[in-house]
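My questions will all concern the structure given below.
Note that this complex is displayed minus one protein chain, with the remaining chains in position.
Note that the chains are named A, B and C in the order they appear, and that numbering of residues resets to 1 at the start of each chain.
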Amino acid sequence: MGVCVGVEEGGSARERKSKMERANGRPARREREVSLEELRERLANFAKEREWDQFHSPRNLLLALVGEVGELSEIFQWRGEVARGLPNWSASDKEHLGEELSDVLLYLVRLADVCGLDLGSAALTKLVKNGHKYPVTSQSQQQLSLRSRPAGDDLPV
Amino acid sequence: MGVCVGVEEGGSARERKSKMERANGRPARREREVSLEELRERLANFAKEREWDQFHSPRNLLLALVGEVGELSEIFQWRGEVARGLPNWSASDKEHLGEELSDVLLYLVRLADVCGLDLGSAALTKLVKNGHKYPVTSQSQQQLSLRSRPAGDDLPV
Amino acid sequence: MGVCVGVEEGGSARERKSKMERANGRPARREREVSLEELRERLANFAKEREWDQFHSPRNLLLALVGEVGELSEIFQWRGEVARGLPNWSASDKEHLGEELSDVLLYLVRLADVCGLDLGSAALTKLVKNGHKYPVTSQSQQQLSLRSRPAGDDLPV
Partner (left out) sequence: MGVCVGVEEGGSARERKSKMERANGRPARREREVSLEELRERLANFAKEREWDQFHSPRNLLLALVGEVGELSEIFQWRGEVARGLPNWSASDKEHLGEELSDVLLYLVRLADVCGLDLGSAALTKLVKNGHKYPVTSQSQQQLSLRSRPAGDDLPV
């Protein structure tokens, strides 16, 4: 079974989106969620079938990732501050953004894979760590609201 | 219900990894795979509980992402070429790498979310597009093997 | 003669700044301007004296550059839009910014050097090219003012 088949299944899965409307303006979520493991496996097959494994060394992929982050930045570079939800962006601009976000994601997943790391597991671990580092307290909320944190500090997602 | 509860559920889920042995050297995969939607939802709750939504504008998050890509690059910067699988890296170095990869991922997921884009769906769409752009043919394989592609060209993952 | 001597000469040269005041708030310019060639030579000596040439391969330096761009981005990441001239920034924040801008510059100069490229000459050539690509016409001004340029296009400095 080829990668393209798998990919097209993915595409069709995407099209089978739930029709349920959401009251808060969010798009309805897919019935089948996209997992990091699925992306990892497809990318591994994609490279294998094209004999591209020879190019996928960690630092090659890292530089490719940096290149994609550059393309992502270019989309935002001359716009000044951009509001959440991208009001007034054209459908074409949003599609372009989705592609660049995806390129960053795909190289990231591939980089983790060739390094032998489980990205999904690492991400969950980091969420736990962030939760401990930044507990939910009224004090921390106030501290952040006052922007008392030094510039450049590591404010977690 | 706090974020930490959800996160710790995630952590414990991670610990319930399948006990299946690795036939091919890969670690056994999680029973419950990590989806982009799960990460998106946790991050949204994380920010909401800490009243950090006010900081999560698209360009703020993009610059935070660039910052994390910088930290990721620093791990690789003085090592020369790095072999796949990271032989000879210490456990500590690998853990550090997993954290930086995760930070990039988490900001990417959060950025897509505040932009109102479905990252998983976009990634699947991009995989389909890449599959069409680079079909599996002996010609394309040869072309790549000979490195006849111009430097900087967009070799997809 | 050691690098440190040369560097301290540079430092003292900096302190010999012209005392002339500027009406528009800009700092008075140095009597002796800093050239890219001077930076190149000092960095080459700096690395040679410390036997760091062994680490300064092009891709090592490129990743170090990316790391510094990340640190530069972190300074700006949670601030929202920043006004020109950095009003209300503390002296400490400005000093930090100057250091990160410098780190990017120094790695860039060093990268060009180990690649055997003359960065100053290349920069002047690029300015000429940009001048031809974007001639000064009322049409181009209007075009830009209307933001009719596609997102991500290469607006030159």
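Here, a residue touches a chain if its C-beta (ideal position, glycine included) is under 8 Å from a C-beta of that chain, and two chains touch if they have at least 3 such contacts.
Remember, it's a predicted structure, so these values are computed and weren't measured experimentally.
Participant: With the missing chain put back, which residues of subunit B would touch it? List them for me.
Facilitator: Counting only subunit B, the missing chain is touched by 59, 62-63, 66, 71, 74-81, 93, 96, 147, 149, 151-152, 155.
Participant: Determine and list the subunit C residues touching the chain excluded from the picture.
Facilitator: 2-4, 7-8, 10-11, 13-14, 17, 25-27, 29-30, 33-39, 42-43, 46-47, 49-52, 54-59, 61-62, 64-67, 69, 72-73, 76, 81-86, 94, 97-99, 101-112, 114-132, 134-136, 140-141, 144-145, 152, 155-157
Participant: Of the residues in subunit A, which ones touch the absent chain?
Facilitator: Touching the chain left out of view, subunit A contributes residues 55, 57, 60, 63-64, 66-71, 73-74, 76-81.
Just so it is clear, only the chains that are shown with their structure count from here on.
Participant: Out of every possible chain pairing, name the one holding the most C-beta contact pairs.
Facilitator: Greatest number of C-beta pairs in contact occurs for A-B.
Participant: Counting only Cα atoms for the centres, state how far subunit A is from subunit B in Å.
Facilitator: Whole-Å distance between the two chain centres: 6.
Participant: Measure off the straight-line distance from the CA centroid of subunit B to the CA centroid of subunit C, and report it in whole Å.
Facilitator: Each chain's C-alpha centroid was found; their separation is 31 Å.
Participant: Can you list the subunit C residues in contact with two or more other chains?
Facilitator: If we look for residues of subunit C contacting two or more partner chains, we find 63, 66, 71, 74, 76-81.
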